[in-house]
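Here the complex is missing a single protein chain, while all its other protein chains stay put.
== chain A ==
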């Protein structure tokens, strides 16, 4: 699959002479030293990520790891210091001002952590904004906006002002606005971080539902691992402006590449997140205690087995046998492979 969005050797160094600092960083100078000796802030270091069409790519990292900086490079709200950003194979850096505006209007939309709605416009007018900026025919614009507002559950709220809505509803407006733009790519910077947990979970479900229907290329930023695992087709983990690991989320969970990620993944409920597909083995027997779907999570399988670790299940999808799951393998997968020991001591 060719990448819809490809980031190649991207560097961002904040400061007046950022470009001169690139070689230093290439030679391994770290963020603290760069700030100390040269007064420049290392934003991003040698980022290479491919984002496939129709998938949700989640970028995760702690505060200050450069997530917002990275996502703002995709539509050039921030100019890179070095490197390339290819959208459908086209280098974003080569676009002139008018082309760049056209790209932002037609190919990428964005959802913001603090919603960033226009406070003096109604919900309806906010949702119309992307199309009215392009000067589309008002009748069609109105109709599109209305349809998307209804789709995100805001039918009937069209004439209200953003300040009259709850946070969750405001972010629904933000999502409707991005959908009205009708772009292939959607950028979401901590879109659900400002919402409380229940609303947040609702919004994640809404996003997954919309995604099943629309298959957009979504870049989603979060600092929450549960959210990342729920949404991600492809997970990118950032630390101090560099990618520490990326790949399929289940793979990262089962084989974390470094202690930073181990710490990240050690606290989550693995039984709920891990899926049968990730731990199944080739079939080596004829009799099974039952059939399971490869997308079923381990929690459900444990319930199905009544806790009996001697059971072995057959993994079946659409009538085809994919493999088997041994309950003993399952139990081992539930324990983080290595747990950094000094972590508890450090707290």
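Just so we're on the same page, a contact is a pair of C-beta atoms (placed from the backbone, for glycine too) under 8 Å apart; a residue touches a chain by one contact, two chains touch by 3 or more; residues count from 1.
Simple rule for what comes next: contacts and distances are computed from a predicted model.
K.L.:
Absent chain per UniProt: "Nitrite/sulfite reductase", "Glycine/betaine ABC transporter permease", "Iron-sulfur cluster assembly ATPase protein SufC" or "Cytochrome P450 107B1"?
P.N.:
Looking only at the record, the undisplayed chain corresponds to "Glycine/betaine ABC transporter permease".
K.L.:
Specify the residue from the set A:42, A:56, A:145 or A:181 that touches the hidden chain.
P.N.:
A:181
K.L.:
Going by the contact rule already stated, which one of A:6, A:35, A:86 or A:116 would touch the omitted chain in the full complex?
P.N.:
Final answer for the missing-chain contact: A:116.
K.L.:
I'm checking contacts with the chain that's been left out. Which of A:17, A:37 or A:101 qualifies?
P.N.:
A:101
K.L.:
Where the complex has a chain not shown, which of A:160, A:201 or A:278 is the residue touching it?
P.N.:
A:160
K.L.:
If you put the missing chain back, which residues of chain A would it touch?
P.N.:
Residues 75, 77, 100-106, 108-110, 112, 114-120, 129-130, 133-134, 160-164, 177, 181, 187 of chain A touch the chain absent from view.
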